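Report on one structure; see the data block that follows.
For this depiction, one protein chain was excluded, whereas all remaining protein chains were kept in their positions.
Now for chain A:
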Amino acid sequence: MGEFKVHRVRFFDYMPSAIRAMAFSSRSERLALARADGALEIFNFADNYFQEKVVPGQDSRAAETLCWVGQRLFGAGLNGDITEYDLDNLRLRYTVAAYGGPIWTVSSNSQGTLLAAGCEDGTVKMFEIMEERIQFQRNLDRQKGRIISLSWHPSGTLIAAGMMDMIRIFDAETGHATHRLLVERGIGASKSKEVVVWCVAFLSDHTIISGDSAGKVQIWDGFTGTVVKTHLVTKWDVLSLSVSQDESSLVAGTSEGTVIQFQFISTTVDQQDKEWVRTRTFKNHSHDVRALAHIDTAIVSGGMDTQLVVRPLLDKVEKNTQESALRKIAFPHRSLVCCAKKAGQLLFQFTEHLELWKLGESDGHGKPGDSLPLKKKPEKLLHLKKKGDNHICCSALSPCGGWMAYSTVSSVRLYRLQYINNDISITKMSKLPKGLVSAHRLCFSSDSSKLFASSSHSVIVISLNQLECKYLYTLKPKSGSRQPVHLLFASEDGKWLATANTDCEVHVYNLDKQKLHCTVPVHSSCPTAIAIHPVTSNLVMAHADQQIFEYSLLHKEYTEWSRKLQKQGLHSLWLQRDTPVTHITFSTRNPAHIIVHDEFMFCIIDQNLPLPESKTLLYNQMTLRSIPDQERIKHSHAFKICKNYQNLLYVTLLEDHSVVVVERPLLDIMSQLPAPVRQKMFAT
């Protein structure tokens, strides 16, 4: 295969934002997750936990709480608004002010007709959920002190509200408080501090579970309003609670980063009396666990340390399978990096700004394993801040490095970049075509003459030249899918444009004829990366279930290689990887080479070599290195996997055949997190 010069880039200071809230919809098997920067992410748990949608955030608007009502998703935050998200267009559908000060929590009844919001001013506000919007209905009896948490009784007649120092039970019909459950304060110094009931859960047997800032998980009898059992689980706060659907198990998240499971079981064998027993403790976080979801087979948790952790419950899944493996999702499942291959430039997309870097150079040669002396250091060319309140949702850099574009939900901005003797000048293109309001994905053609912008479900094509940009035409698929286009790829020869949407559809348009060329047979799993081969015009697709397909655009059918791959099946270790392929590129020197990468490896697939059998060693680079040349050919297979670089955000090949890898080590992220709560270790 040979030697590669690798630009190992670690200066992309990408910092994920802390997880604030999450809500799981068991009907659609989707997890909605709100981050501290206001972004909302949708993970499809039915499709390998793929992060299929991201709604970018806004300044001063971050959801504190999320709530699914059927397919609709509501959120509310400390700015006092209730928001419904438009998941088809990846934006906010509307916001309604609750006029009760900051909103700590929203919760809908099981019928999906009412939405209750707990406000800072001590009111629980009821909103009626209507077809297109929500409408304020009434207030429940106003209380002293803020409402921190809410939980409906499944019957919809009662609501439990967690407050300062107490829990109130309201009759949802009359709006009167029926019970007052006093929550004990912490002992010692915290005696004088109000205890905050961070979370409550109202079970169908009228048991109320609460978690509070004194570190207690308490089980209450909802009829009498008495404590049944108190579990002191931490010295710090219990921040989140989640109950399984069958109400046999619940989990509580603490400031120490632990998640504690309680189960409703009989303590002695053969006895009917069941009680809530503390059973397991999971420690997968270093910081506060702010959000929890107890799904059927797993516990999903997230918090200050920004990672989403899916911890399968080993009594619910088959052991030693891929299903039973712990998953940590630390990085977005889409590329935040764009590379101008010809110019050797990298564009990094942050939520509020863009950075443009020029790679360094080295003329040295070295043997494998060496680091080459740098002739030129990498250089930051540009730091461009976003305009307006909305965060950046996508960006693109043209292959020549002369154009740059980014989009928020409200506007698209296009810039012309010029280089005159090491100086860079940036000109914003005014007068963008009217149709171009926002884009989910931007992409330049390889000759930098066109800009493709996918909005909702169509693609707008714009021609670019030095002076102006002009709307050319809009490409629309024939299918009626309303799902957003999340992948866009323009072929090297300028003839093809491929799009993929979250309905798993992949469309290819013929740009010469300006119409749909073909639709690839729909695979059950969402595409995570697509690319068109520059020479053969084959479309290569990677899916969330780790499958790889190659589709011939000329013959409108899967290629021989792809069929062979499907027939033989991918290697089991390949299928067990738990991060999706986020970028596909091709070698300029050898058309048979496809370069793909995920978070933990990059792989050069050599289509000329035999595919690995199920018994062959998939990760065989070490073995090949150790055996003599003649024998290598016998042992090598199509998947050449390099694991030297970890936490990869981007891998591509430059024109000069050198590889660019963008790493973001988790340790660097950890070191930027605030200090976790102090815990007593040995001898400290």
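In this text, contacts are C-beta pairs under 8 Å (C-beta built on N, C-alpha and C of every residue); 3 or more make two chains touch, one makes a residue touch a chain; residues count from 1.
The rule is short, and it goes like this: contacts and distances are computed from a predicted model.
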_For the chain not present in this complex, what protein name does its UniProt entry give, out of "DNA-directed RNA polymerases I and III subunit RPAC2", "FYVE-type domain-containing protein", "Nucleolar protein 11" or "Translation initiation factor eIF2B subunit alpha"?_
"Nucleolar protein 11"
*Looking at A:367, A:478 or A:567, which residue reaches the missing chain?*
A:367
*Mind listing the chain A residues that contact the chain we can't see here?*
1-11, 360, 362, 365-372, 374, 377-378, 604, 621, 624-625, 632, 636, 640, 642, 644, 658
